[in-house]
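A single protein chain has been omitted; all remaining protein chains appear in their positions.
For reference, chains read A and B in written order, and residue numbers begin at 1 within each chain.
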Amino acid sequence: MSDQSIKSRPVYQSLAMDLSGLRHLLVSDSPAYRFEAPPDREVEVWFVAGPDQEGRIPPSETVHERGFRSPRHLIDRLDHRLAQERMGLRLYVSGTEDFLWDVFNTAQRAGMTKQEIFQCHSGTRARRVACVHCRTFNHGVTTTIVRCDGCGANLFVRDHFSRRLSAFMGVKIDAEVAGEVPPAEQAYS
Amino acid sequence: MILDGKLSARVAEIERLSPTLKRFRFVPEKGGAFPTSPPGAHVLVTLRGPDRVWQNAYSLVTPPDQRDHYAIVVRRVPDSRGGSHFLHDRLEIGDAVELSAPASLFPIASLARKHILIAGGIGLTPFLSYRPVLASRGAAYELHQFCAPDEVETFRGLLGSDAAGIHVHGVGRGERPDLAALLADQPLGTHVYTCGPQGLMDAVEETARGLGWTPHAIHRESFGGDKGGEPFTVTLARSGRSIAVGASQTLLEALEGEGIEAPCLCRGGACGVCLLPLVEGIPDHRDHVLSDAEKAEGRLIATCVSRARSETLVLDF
Partner (left out) sequence: MGIQFKTDETFRDDFSYRNSDAAVLRFPFPFGEDKYMYSVNIEPHVKAGTSPAFEHAFDVDEHYVAECRERAIVLDHDPKRCQVLAHMMPAQWDTLELLMESLSADYPEHFSLTRDGTAWHWINRPLGLDQRFVFGDASTLPCEPFEYITRQAQGDFTLQDQRDDNLYVDGGMVTTQADWSLEFDIGMSFHEWHGPVPLAHEIGVFDRALQYLLRLQYGHPVRRLNWTMTINPRLDTSPENYPDWGPDRTTVTPENIAGKLHLRVELQTLFRLPRSNAILFGIRCYLISLQDIERVEKWRKRLHRVLASLPPELVEYKGLTRFHGMAVSRLAALDDGAPLSLGIQPDQARLE
């Protein structure tokens, strides 16, 4: 089954500029972002440097660009920026699913609505999986079944996605009959 | 709270606020308390005149926790078909009136970080119930009231104070309110609410959109728009009766005028209660309930606001 049929998971689009906005900010978890903007519009770009930078802030090529050391570094700065922003801003987000929703939740706390935020999924399809039993987050999951880092249960990765947690639900697969665990399949890479 | 039928009430006080404005205070007929009313709510007031019955929607100006009475403020309209002259000229203290349960079609946005309320003239009324609620929640808000210069003092009196964030602007003939100045440079997460003449509400919406506000941040009161148009005839398929709908009345009013009890609630094309199945004829949809696809299908019509593009409509009713 295609994972895009999951009702609780959004269908991500490619990014296009929303011309009803007055100011435009693109945030990306990688330096290799792409965004088509009309020549007469300015887009500010915030991006995360690759691991090859080893903690250095990457140089900006134009005044509209700004580099950050990590996704966390970028989101902390974004939180501060949005607290001072005015109506008319449009926020574009490009990156892994974790990053898309961490940014979305930050923007929603600042008062932005879903009509002002646009998301494009890029990079790994690996899933963040929240264990529903012990609440541990399991990162970078690429298989249909994963052993929980927290409680050790063999979790089936259910097709149910929480935007607030930015995670899929993991449920113990052999809860009814202990040990009935089918082999895990590589599914989301 | 399960409400069954209408609320029986009595007129307890009538206060003249200006030559054309009166405030009416209603108390529960049998004592006790009215239901908690939503901020921005309106009630349908049933008025029984000697030769006809009106059901008019008025915003409550009392806050939610005011349950010993409800109050409305009504302007007497010169060419009144809605019953405002009846309220002004005939209604007396002690008279019985029937009220619907208060309905909420103009709620306060729960996630807004700031609220801008923009009213024109008597459109101030829903914001009179917003104000104490916003204040008690500690919410950031501004209220801008636009009115004719000779009514500035009246509305200042209604607002009760010149508290911070409350502005009454007199607008002379031919002048236009500077909405861009109000809406520019507002913090992220601001929502705007507007109630008043169609022209003002359109201008608020247009100005906000031009400044990059999205539709979810723009709220407008939806009852009280233009309801007139070309006259037409409606035929009720079940009884075979034909009823003329005049240029200045709604389809629903025409049915009620003939003593027919048609379903209705908001009387503003927002709640969907009045939808009736349409068998024949071309509807002129003016409601906010049906989707574009449903409007194109033409199988339902909101009788409280929608009219006909054909000479006749046949309803399965």
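Observations, loosely collected:
The working rule: a contact is a pair of C-beta atoms (placed from the backbone, for glycine too) under 8 Å apart; a residue touches a chain by one contact, two chains touch by 3 or more.
Just so you know, these numbers come straight off a predicted model, no measurement behind them.
Taking the complete complex into account, B:108 is the one of B:108, B:188, B:236 or B:252 that touches the chain left out.
Touch with the chain omitted from the figure is made, among B:16, B:137 or B:176, by B:137. With the whole complex as reference, residues 1-4, 35-39, 41, 64-65, 101-104, 107-111, 133, 136-137, 216, 265, 271-273, 289 of chain B touch the missing chain.
As for the chain not pictured, it touches chain A at residues 6-9, 113-115, 130, 132-133, 135, 153, 158-165, 169, 171-172, 175-178.
Basically, only the chains that are shown with their structure count from here on.
Note: centroid distance chain A to chain B, computed from Cα atoms, is 43 Å. On the chain A side of its complex with chain B, the touching residues are 20-23, 82, 85-90, 108, 110-116. The touching residues of chain B, counted against chain A in their complex, run 111-113, 183, 185-190, 209, 211-217.
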